[in-house]
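Partial view: only certain chains, each at its native spot in the assembly.
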């Protein structure tokens, strides 16, 4: 059955704002190395970055009708998350749809398929993470669903989940864990700041993390190369 | 048999000029969603754009001898379209060949293989669409053909056909359809302009395109998420 | 057995400096079209360039412990060359490790796997050639080896070998051949300069390289297209 779920609960805006400055790699580590979408999902331009709440779209391959349906369900701060029901690299999304989404306050698109109008989207500053760039058109014939649980690029995404995306890829943080992961992300950042300062002065990770004993215990051997 | 066809009829320069401003996605749609090369064909730098007439080169894998032969057949406004007879990602093309082509007025290269000297080509502003970047050298041992019909990245290309290429990929427009597709592309642009303006004000595609009835007829159901 | 070889002989710094200005494509050609790593190895930003001596790291898949071990073995002018013992696209390397390497004078990383913190690495100007970008974390559980002979992206790399990397990819030049290949690379550049000048004036490669006779002998046929 094709269904549109309206008004799913979302991670609140204050939490989204608080995530500003947290990178994908940090959040992924902070939530126990989970939630990262496949590395085939790449931004269409360098420096792309987005934080938002997922509006999910499950649609038939090579058919983008449901993206129009989903646009109506979008609110400021949302990120559209789109996955076809079978693999496809066609271009489901371009600048017209981006114009529509921008006017509704949507901050980005994550699509396990292709997008087009890359030059225009770049100019508009509308970030997209996709597995392909393709001008290949799609039809508007068959229904799908909006705001249902979705597997996108190997991860389960629920409507309202927090999506964080940057040059390193895309990570999903389940809605009810968003605050906890935020705390852990910040802790991680603070810790890394200290480590970074020490590394920059030439101190070694071997010493900062106290790895030497464990390495020796595992049997690591050092041997001089001798004369070349 | 290896053959070089000289002076094939080409899309006239006036038509090429008239295509300025038409994007790959638009032209592909305008000619009925046909002619798009595989999405594995990517520009070597962002913002690359070219409009020209195809000089086709069929050559043996890992052998770029025929590119030199093809250079002589090029005229101002041409785009070289190269495809090896079996798959290859070697680097058939670099800045020396680009220098030669530029001096003859060639405006770009489309190659279903690899190219190299990407930094130099970028500086020279010579756009290339390829499926790989590779410094791997090629030999000059075996003949191929120039200006014969060619399958490149999944599309049939005839010498003299119009090639349009930008950040979204590469589309071929058959020579005798170039004027008709131009008209349809412009109509499409005019129509899209009107739609864009409405979308930017927040009007929905659902309403602009009048989709609501069709969706309901197909059985689309709306359901409120209820309390989270 | 897991072993760290200390102080392997390296290509001397003077040779590294002398390579400045030589591109990957040129050096690859100069050493007889050998040594080029697979074209899947791409720079994380356009314009990346590095010349250095290889510190090799063989490590278990999805485990970056040995990168910390390797950092201690690095000297100014080195390039870290990392390959997991089975294929992996996880993110073994980020800006913290880059901070550490930079403080030791390391000039780049070549990794047949993934890296992360791409935005930060770009800002820091630390060039990385990898086959993937991924935020996926790795563990620190199992030993590997440092400065042992390594197959990376299809090429055998010995510690101390010269690594040259730019937008076209990565080439390895065996330590004891570095001076000879330098001479050959320069000869090639001088020769190409002459050819380039002639090509830019519109002279054809067919004539500069004297190819016409050989093409005719192989049986190349020219035929006019006739009326369209």
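Observations on the structure shown:
For reference, chains read A, B and C in written order, and residue numbers begin at 1 within each chain.
In this section, a residue touches a chain if its C-beta (ideal position, glycine included) is under 8 Å from a C-beta of that chain, and two chains touch if they have at least 3 such contacts.
Quick caveat, the model's predicted, so the values are computed rather than measured.
Note on stoichiometry: the full complex in this file contains 6 copies of its one protein sequence, with 3 placed in the shown coordinates.
Keep in mind that, in the parts below, only the chains that are shown with their structure count from here on.
Counting partner chains per residue, chain C shows two or more touched chains at no residue at all.
Across the interface of their complex, chain B is touched by residues 1-9, 45, 65, 68-69, 71-72, 89, 91, 94-97, 99-100, 102-104, 114, 116-120, 122, 132-137, 140, 142-143, 147, 159-160, 175 of chain A.
Interface residues of chain A facing chain C in the complex, by the touch rule stated above, are 23-25, 28-29, 33, 36, 39, 42, 46-47, 49, 166-169, 171, 192, 195-196, 199-202, 204-206, 209, 211, 215, 218-225, 227-228.
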